[in-house]
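Every protein chain of the complex appears in place save one, which is left out.
Letters A and B mark the chains as written, and numbering starts fresh at 1 in each.
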Amino acid sequence: MSWMHWTGPTAGFFISIALILTGMTVWQYFSPSVERKGFLPIATTRGDRLFIGLLTSAFIHLAYIGVTEFHVLVATAVSVVWMVILMRWG
Amino acid sequence: MKSRIAFIVYIVLMLLPIYWLVNMSLKTNSEILGALSFWPTNLTFDNYINILTDDSWYMGYVNSMTYVFMNMAISLTVALPAAYAFSRYKFVGDKHLFFWLLTNKMAPPAVFALPFFQLYSSVGLFDTHIAVALAHTLFNVALAVWILEGFMSGVPKEIDETAYIDGYSFPRFFVKIYIPLIRSGIGVTAFFLFMFSWIELLLARTLTSTGAQPIQAIMTRTQGASGIDWGTLAAAGVLTIVPGIAVVYFVRNHIAKGFALGRT
């Protein structure tokens, strides 16, 4: 395992992703989500919106790091707001 | 008739580069580097004899074949039940799982070469055939599930139901009835698995040193201090094409039958 060079933040990142996925699976199991049409151009389920949210959040972070000098947590905050909007109205 | 001529022109153009390689492999180095000639004037098989009598050369072919067939066996074994599940059932996370499998086909080998090296070194599999076979499942399993799922969707569900009514257990039904039905699908899948594993270089080279070195890596030896040994390089290249031709020949009827891919 030492060759993987784990760090606290990256471990935290993967644990939270795993928790989100587990949570979504359990939620989906007990209350299946139905495809619906929000502001996105395609009909999506909860899981689709989560995936779109995570992928766009990754690009939000890249854009922040690439273009601005702000602290990266600013990008994280923006991503969280974006995720909430997307999950609720997307 | 016009289409027949156009097709023949394409085949001739396509074969030219391969012909050129064969042409070179049958010449001596001095003839290759001398005047350009369209066929060998002093026909020689020495380049081939060199390769086929030297075990440090021909073991490369054996190594490559070994991990390619191991990979085909692993990929088909795990992909068959999964493709069946995707083609017959809806379950939590099915679409996302399917896309996640596909993403592994998208992962550039260059990205994974280094972590693979460390992963397989740490579990003691470095320089073994199974390491390369497992690494190639990264892209081949996804492909196998994708192709097989298309074939399986084309098999009517009534067949499954009839078999259950007749008292078949699931494993027996799957092996005795289902697999023969999708024989063509398995043939086509095997062709693609062979192809992508056989031609891959980066991972195979990174994960081996001497014990399981693929032929593609051994070929770089022809660049010696005194220049490139063109004849041997060309002969080794020609020999890498032969197993592929054999595989296409075996699956030609399955490909010709036509397959319906990418259905959901």
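Definition applied: a residue touches a chain if its C-beta (ideal position, glycine included) is under 8 Å from a C-beta of that chain, and two chains touch if they have at least 3 such contacts.
Operating definition for what follows: contacts and distances are computed from a predicted model.
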{"item": "Per UniProt record, name of the chain withheld from view [\"Acetyl-CoA--acetoacetyl-CoA transferase subunit alpha\", \"Sugar ABC transporter permease\", \"NADH-quinone oxidoreductase subunit K\" or \"ATP-binding cassette domain-containing protein\"]", "value": "\"Sugar ABC transporter permease\""}
{"item": "Contact set of chain A toward the excluded chain (per top definition)", "value": "2-7, 9-10, 13-14, 29, 42, 55, 58-59, 62, 65-66, 72"}
{"item": "Chain not shown, touching residues in chain B", "value": "3-4, 6-7, 10-11, 14-18, 20-21, 24, 32-33, 36, 74, 77-79, 81-82, 84-92, 94, 97, 99, 101-116, 118-119, 134-135, 137-138, 141-142, 145-147, 150, 153, 157, 188, 194-195, 198-202, 215-216, 219, 230, 233-234, 237, 240-241, 243-245, 247-249, 252-253, 255-264"}
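Going forward, only the chains that are shown with their structure count from here on.
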{"item": "Between chain A and chain B, centroid-to-centroid distance (C-alpha), Å", "value": "36"}
{"item": "Contacting residues of chain A [partner chain B, same complex]", "value": "1, 3-4, 25, 28-29, 47-48, 51"}
{"item": "Contact set on chain B toward chain A in their complex", "value": "92-93, 95-96, 99, 118-119, 121-122"}
